[in-house]
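Shown here is a partial selection of chains from the complex, left in place.
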Amino acid sequence: MPIRVTIWNEFRHEKTNPKAAEIYPKGIHEAIAAHLRTDARLHISTATLDEPEHGLSEDVVRQTDVMLWWGHLAHDELSNLIVERVYQRVMAGMGLVVLHSGHFSRVFRKLMGTSCDLKWRESGDREILWVTHPGHPILEGIDDYFVLPVEEMYGEFFDIPEPDETILISSFTGGEVFRSGCTFTRGAARIFYFRPGHETYPTYYDPNVLRVIQNAVHWVAPRREVKPLEFGNRKSGWLDHSPE
Amino acid sequence: MPIRVTIWNEFRHEKTNPKAAEIYPKGIHEAIAAHLRTDARLHISTATLDEPEHGLSEDVVRQTDVMLWWGHLAHDELSNLIVERVYQRVMAGMGLVVLHSGHFSRVFRKLMGTSCDLKWRESGDREILWVTHPGHPILEGIDDYFVLPVEEMYGEFFDIPEPDETILISSFTGGEVFRSGCTFTRGAARIFYFRPGHETYPTYYDPNVLRVIQNAVHWVAPRREVKPLEFGNRKSGWLDHSPE
């Protein structure tokens, strides 16, 4: 059974910014989807902000195993209902891959419990991403570093809780550093934050970036048998009546 | 300069439940305060739900270095304004010690990003708290375990993010276990969750429990020089003009 992936994209820059439109004529989501569709173990759908229910109806969300999230301008335009729907689905075990400016998305901030703020600059820095966790499944096929010739700068302090694992750290021409690949666990769900991906650079055509995203989809995907977690009152005597 | 501590207590059980009233005639907050007042390095205040602004006016919150939080019945009665005020103060570096049923408080859940749910039972279990992080400052003066003859049971799975440090793990007569002492960092703030403290047991007179709470107050207290964190746009050339 394939992993059911929904790529969510705000899809606004690509309609209004000529440079973004030129690089991503069908939207960032379609650039990522084109690559992921080459993986027979994945079933790929997309959803965007301006569709009804932002493309995230109850059926769509319930039938998603892994969601990717790219947003920037319009985090506040998401309805509370949809934010809560996606959040609850993560709590139930759905994997989540948050991309670039998605750090400020309401779902990610709610999951982190912090501001998720950072330093930034758009001036054509070169980014070098260094592997700090060799052998991690998300880094399969990645060398000990890779370079993006031009990207937006994100700099520390990145206001997130200490990640479970920090697997990539970036340096920028300007001298800044950033924890660019971070894993988190929340309930039965796994979350991966991946930094690169400014809308005016062809980052989502870079083979290393696409490889990391593809690996991450497999890594955050839930195992088949995640059951609803049991909470609440627990009578004495359960041990005597337990099936084991 | 002493550490300014505000002990927040819901203070409802003690007014309506005869057993709680008998054990804590002045409220749980006063039992804890009585002990902490013996520490000359601390300046102790209290605040309760039914005071104006729940006892947490802007002035009170701004002048608090460490807040303790006990709540149970009435988490939803807190105004959004006060929850946000306390949360923002934590983001600015205030230490937070969350006690027992405070696991379900809105501030703690917002900081954790998870449901914070758990299993529970009120049937007079004996609780044994085991040290899993010897030498931790919060455990100064604590032996390798201590016993509470009767307490409410909390059982795993406790739906929190993986703690920075798990320093106490409890077993209960019924066979359950629980991560009873957990540290977290959020921004510049430190948070300690400490499990024991049901309102119908004299837990807050236990010398080990009081010692842990007192140590925790010192451990979460911010250092003097936490400045507002710097985020946002960062022009090129900062390095040339930096004072270093």
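We just call them A and B in the order they show up, numbering each chain from 1.
Keep this in mind: a residue touches a chain if its C-beta (ideal position, glycine included) is under 8 Å from a C-beta of that chain, and two chains touch if they have at least 3 such contacts.
Just so it is clear, the model here is predicted, and its values are computed rather than measured.
This structure file defines a homomeric complex of 4 copies, of which 2 are shown in place.
Definition applied: only the chains that are shown with their structure count from here on.
Simply put, chain A must spin 180° to overlay its Cα atoms on chain B, rounded in steps of 5. The centroid of the Cα atoms in chain A and the matching centroid in chain B are 32 Å apart. Contacts from chain B toward chain A in the complex involve residues 91, 110-115, 117-121, 123, 153, 155, 157, 159, 161-162, 164, 174-176, 184-187, 229-236, 238-239.
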